[in-house]
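What follows is a structure written as structure tokens; I'll ask about it next.
For this view, one protein chain was removed and the others were kept in their places.
After this line comes subunit A, so read on.
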Amino acid sequence: MTETLPSPVVNADSAPYWQGAREGRLLIRRCDACGQTHFMPRHLCPACWSADLRWVEATGRGTVHSFTIIRRAPLAAFAPRVPYVVALIDLEEGPRMMANILGDDALDTAIGDAVAVCFEDRGEGAAVPQFRRAGGRG
């Protein structure tokens, strides 16, 4: 039996984020009080504690801050995908997030690579943000 990849878990902090992913949009939080953007979504700004936040659509462009190639999957659902890349992506807007690097050339990933967001289906219309190498160094 093949286990399916995990679906997003939606909660009050993250519902618009995951709805955005369903629509192919990467949404991040920006603070209207101090102007900082942050990841992950929260009830208040971690920089100034203002709750005056808005959702903004990120460009989806970023660079690889670091990455690893997973050779032993931690969960059975990911075993068929081994080897795969887990990376920390610095978004153009500033925040850092985790994702896989997908695509035929994913295993060639290097620190500093420019990447662009894509969305991976996780069943019943749900999707998670992922990234592909965009060519060049950010």
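Throughout what follows, a contact is a pair of C-beta atoms (placed from the backbone, for glycine too) under 8 Å apart; a residue touches a chain by one contact, two chains touch by 3 or more; residues count from 1.
Note that contacts and distances are computed from a predicted model.
Peer 1: Using the UniProt record as the reference, specify the protein name of the hidden chain from among "Nitrite reductase (NADH) small subunit", "Thiolase C-terminal domain-containing protein", "Ferredoxin" or "Nitroreductase".
Peer 2: From the choices "Nitrite reductase (NADH) small subunit", "Thiolase C-terminal domain-containing protein", "Ferredoxin" or "Nitroreductase", the unshown chain carries the UniProt name "Thiolase C-terminal domain-containing protein".
Peer 1: Taking the full complex into account, find the residue in A:34, A:98 or A:116 that is in contact with the omitted chain.
Peer 2: A:98
Peer 1: On subunit A, what residues meet the omitted chain?
Peer 2: The missing chain touches subunit A at positions 5-6, 8-9, 11, 14, 39-40, 65-78, 81, 84, 86-88, 96-100, 111, 122, 128.
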